[in-house]
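Yeah, one chain of the complex is gone here, protein chain that is, but the others are all in their spots.
The chains carry the letters A and B, assigned in the order they are written, with residues numbered from 1 in each.
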Amino acid sequence: MTTSSEPYVLNIGPQHPSTHGVFRLRVAMDGETIVDMDMIVGYLHRSMEKLAEERTYTQNIPFTDRADYLAAMSGNLGLCLAVERLAGVEVPERADYLRVIFAELQRIASHAMANGTLVSDAGAWQTPLLYMFREREKILDLFEMTCGARLTTNYMRIGGVAFEPPPEFWPALRELVDELPDRIDEYAELLTDNEIFLARTRGVGVISAEDAINGSLTGPALRGSGVPWDLRKAEPYAVYDRLDFEIPVGRRGDVYDRFMVRLEETKQSTRLIRQAMAEIPEGPHKTQIPLALRPEPGEVYGRVESPRGELGYYLVSDGSPAPYRFHIRAPSLINLSLLRALAIGSPLPDAVVTLGSIDIVVGEIDR
Amino acid sequence: MPAGPTQLSGRRVAAALAAALPSAVVAEHDEWVEVRPERIVDALRWLHDAPDFDAAQLSNCCGVDRHDRFEVVYHLQSLDLNQQIVVKTTVADHERPSLPSAYAVYKGALLQEREIYDLMGIQFAGHPDLRRLFLWEGFPGYPLRKDFLGLGDTTPGLARFPFENKAQPDRIINPGLRPATPDPASQEAPPGWRGDARA
Partner (left out) sequence: MTTAPASPPRRPEAPPALATPMARQIREAPTLRGMLTRAPAPVKVAGALAGLLFFAANAAIGYLVIDGRLDGHWYDFRDLGVAVGELRVWLDDRGLGPWLSYWVTALIGAVGILSFVGGVLLIGTWIERRLLAKFQIRRGPNRVGPFGLLQPLADAIKLVQKEVLIPRGADRILFYLPPVLVFIPAMLAWGPVPWAPTMSYLDINVGLVYVIAISSLSVLAIFIAGWSSNNHYALLGAMRTVAMMISYEIPVSISLLSVALFTGSLKLSAIVGWQSDHTMWLGLIMPFALFTFFFSSTAEINRTPNDIAEAESEIVAGFHTEYSGMKAGLFLAVELGNALLIGALAATFFLGGYTFFGLEQWIPPYLILAVKISAVYFLFVWLRGTLPRFRLDQLMGYAWKFLIPLSIAFMGVSAVEASILARVDLPGLLLIVLVVNAALTVVFVRLWARVVGYEAPRDEVTMPALTTSVGGLRAAQRLRGGAS
């Protein structure tokens, strides 16, 4: 008697405790193994690129908050850098240092979220997530103190930053930076030798360096596969060329390496913030740009290293106040190019953990 | 000119490409090189393999609607040499634009080309799974095209800066343009979907 089996389709739907946002996966499974996988996005598509074509460049900065809503400062920074290059605007030094401080604070907050949710996906009932959220709460409080918002900060402006941080910002930042290294060591100690965590993440979702580069992977996912590529070192913007930090690079390209790379990056971010706080000069916090900013006709591709990877803005200007074309190169979307190849053949829990390690934000995928 | 700090001169790239692939280069500029649409994949592959350029990664692949033609921009990145190359191609046909897919050279073009197809309507020949990405199957039209009207039949663009010369209209109202016809080729599942054993 012959037996046959049919694959069944599991819909890890847009509402799910572990997909990071409204992200849908249709998975054809044979028992516990994934046979085919289809990714359906667009639940959060807000047509930002089209709307941006009828708003001025400054009016477009809040869009970048809402694209990658977990790294709003980096999004703002990318757009401001691109427009500054397009329009030839000089940024004062104090603004550059402030930009570095806030971008690195945002990196710590975002990595806390990414690593915490990864470990929650592996099953740890949100305990590490809540531990990492202690620091994230303090960082968000700092953001609120400075620009009024915790998540959608809208803080960078073309030519600098929007507001000078209030006087109580600096002692609070000093306190945070002093206690962060111990806290990060605490998280590292809790998780790096945990047998169950190792069993869930070692050897899972391995991406080789060639595949990563060819698949346009950037950010901690690329660095986890062993490729030492970081835009802060390769194409330094703000004052990164004057500050001294290192890039963590993984060895095997599995989920564990990506987790460790993010953990190390938070330590390096703390180092950067400390240096920036020590070296920051006095001065204006932004240059006065003309209110009616009409950049010369031309195009620019400006990019920053956001916590998720290379966040690029491709702007085409035709001399009018609004961009002719406003394209966000979203690292979350492009990092997903390899997901299908990784998922096929692995059991479902491994696919979930791999998706968590690539660290997507659906606002950025869909824009 | 607003070129990136590591961006290679377009003229140098154009000279090398013209030497290697004759008749591929159409135009050259300080910042980018423009390639014939049929030869774009060959050009990308040559740039990928050439040791001087070593364009290992496709950073960004983006489409621009220039009213009567489409432009597709490829930002290539060499990680070892730390340099950036910009390659453009122009698709003259505005009704049924089509390009060969860069998936053969760069796997990272998979989702970016789907996005361009979804929002601009450019077909990529040779793409393994060309379906709409953000919008649903059967959506009428391609939103990022300049003739896709916004709310109130406004065409994209800002004619005047807010607070400047309020007598002038800031949005362009042009009810003469009609939206494009619905897209005939739409699929529910990717080709070769192994979910249905019966298919």
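Going forward, a contact is a pair of C-beta atoms (placed from the backbone, for glycine too) under 8 Å apart; a residue touches a chain by one contact, two chains touch by 3 or more.
Keep in mind the model is a prediction, meaning the values are calculated, not measured.
Across the complete structure, the visible chains that the omitted chain touches are A, B. The omitted chain makes contact with just one of the residues A:Val41, A:Val119 or A:Val161: A:Val119.
When you scan A:Leu151, A:Leu198 or A:Ala292 for touch with the missing chain, the hit is A:Leu198. Annotation: of A:Gly250, A:Pro295, A:Gly312 or A:Gly363, A:Gly250 touches the absent chain (contact as defined above).
The set of chain B residues touching the chain not shown comprises 54, 56-57, 78-82. The chain not displayed touches chain A at residues 8-11, 16-18, 32, 119-127, 130-131, 134, 137-138, 141-142, 144-145, 168-169, 171-172, 192, 194-200, 209-210, 213, 223-230, 233-234, 245-251, 256-257, 260-261, 264, 347-350, 352.
We take it that only the chains that are shown with their structure count from here on.
Residues 6-7, 9, 26, 28, 35-36, 38, 41-42, 45, 47, 49-50, 53-56, 85-86, 88, 211, 213-218, 227, 229, 234-235, 291-292, 294, 298-303, 310, 312, 314, 316, 320-322, 324-325, 327, 329, 333-334, 336-338, 366 of chain A touch chain B in their complex.
Residues of chain B touching chain A in their complex: 1-2, 4-6, 31, 56-60, 62, 64-65, 73, 75, 79, 82, 86, 106-112, 115, 119, 132-136, 143-144, 148, 150, 154, 156-164, 171, 189-190, 193-195, 197.
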